[in-house]
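Let me give you the structure first, and then I'll get to my questions.
Only one protein chain is missing; all other protein chains are in place.
Let's look at subunit A:
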Amino acid sequence: MSGGNTFLGMPAFPQNAAAAVQDSQLRFNLRKATHTIRGKRASVVAELPDWEELRTAGKEIKDHTLRNLERYLLQLEEAVTAAGGHVHWAADAEEANRIVAGLVKATGETTVVKVKSMATQEIGLNEALEDQGISAYETDLAELIVQLGDDWPSHILVPAIHRNRSEIREIFQEKMASFGRAAPEGLTDEPRALAEAARLHLRERFLSTKVAISGANFMIAETGTLVVLESEGNGRMCLTLPETLISVVGIEKLLPTWQDLEVFLQLLPRSSTGERMNPYTSTWTGAVEGQEFHLVLLDNGRTRVLADEVGRQALRCIRCSACLNVCPVYERAGGHAYGSVYPGPIGAILTPQLRGMESELDASLPYASTLCGACFEACPVAIDIPEVLIHLRGKARHPRAERLGMRAAGWVLNSPARLAGAQRLGGRLRRFVPGRLPGPLSAWTDTRDIPDIPAESFRDWWGRTDGGTR
């Protein structure tokens, strides 16, 4: 089953990506999907003359909230409690999973339905519940595909972006029966047929399950309201039908007031699905008649991120995935290469901050970018992803050979005389430079020719000719 824990122990990004770029089907699927969403996003964003102002407003509301997070979280807790809900605080993944498992067990149920949620994937909730004898069923179409296929999500918005229609048909035919209602006989790979198979499978699930688990896109401090945006309506089924609703939400998802939501209801759909507004916006405040409500507020590294002056802007993220869809590295490497439920540019800055950079994989993530800046330009809350990448690189452990090389380069470049000397030496030895370079530099000459080294540097030419006048 899908989940955050599965990713631990993966090799570093360059190895994962090198394998992925060989998969031509994957590259075709990714290119087609990201370019389609990219185009849709660009056209609906261009419709709004005040997009930049909205973007600034989104950034500032989030920054203000993060600066006053404690105050707003307490206000939220008070409002949720007053409305009949129960609030739980979880410092890390383990504590959050324990709380949720305990809440489910208290109901006496052994199955739960889930609304697509990044936070529960981040903490590996499905696996933790399974260990406690509780089966968690994903109800978002793409998450269902990932779960049935015993696969990992590879995109924030479109978790099964790496799969094509015929692969999905095979997964449905082979796996649906063991999870509930089987796929219909003679299932084709027509989108309509696949959607209908999922609809029938899920409907049975909605009507028979008494506990639901969701995340939330936003939480509003002043009213204690939680908000979920979705496209299929399955979320709404989960939020309203079951007798117990448990929402697991990262503490950074807060907005101070109901009015602030207006900004994000414009920013999010346009950035993520390329739509002017999203099809289903569900809001709920505390418990309603016939339903018990629990809110689990998740830290799991977020307060540590908040303590980093440069890195904290990653907590503004509203999980729209616009940065993934414009990222040339994501497009070639695919989401799995990032080894986290948060792939792409945002994953490259969020994951190593949430998890720390001890593992080889996490230390390689800040380097999974050319710093081309397309992500920053697309981000609806103006997260300067290149800035954070560079900041994290400055904190990363470096390989010894690189450290020595950089120190040597720094020593040469720190003095014009030494630089000129090195240039003259290079000019003299230029005939001996091999076509294939050794060591890590062979990565360059595997696919590219190195430029011819000139006999005379610019500075020597300038000196010799007195700036070209002699």
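By definition in this document, a residue touches a chain if its C-beta (ideal position, glycine included) is under 8 Å from a C-beta of that chain, and two chains touch if they have at least 3 such contacts; residues count from 1.
By our rule, contacts and distances are computed from a predicted model.
This complex has a chain not shown, and the name its UniProt record holds, of "Branched-chain amino acid ABC transporter permease", "Iron-sulfur cluster-binding protein (Ferredoxin family protein)", "Ger(X)C family spore germination protein" or "L-lactate dehydrogenase complex protein LldE", is "L-lactate dehydrogenase complex protein LldE". Within the whole complex, the absent chain has one touching residue among A:P49, A:G108 or A:P451, and that is A:P451.
Residue positions on subunit A in contact with the hidden chain: 13-14, 17-18, 21, 27, 328-329, 332-333, 366-374, 376-377, 387, 390, 393-396, 398, 402, 406-407, 409-410, 413-416, 419, 422-423, 426, 440-441, 443-444, 446-451, 453-454, 456-459, 461-463, 467-468, in rising order.
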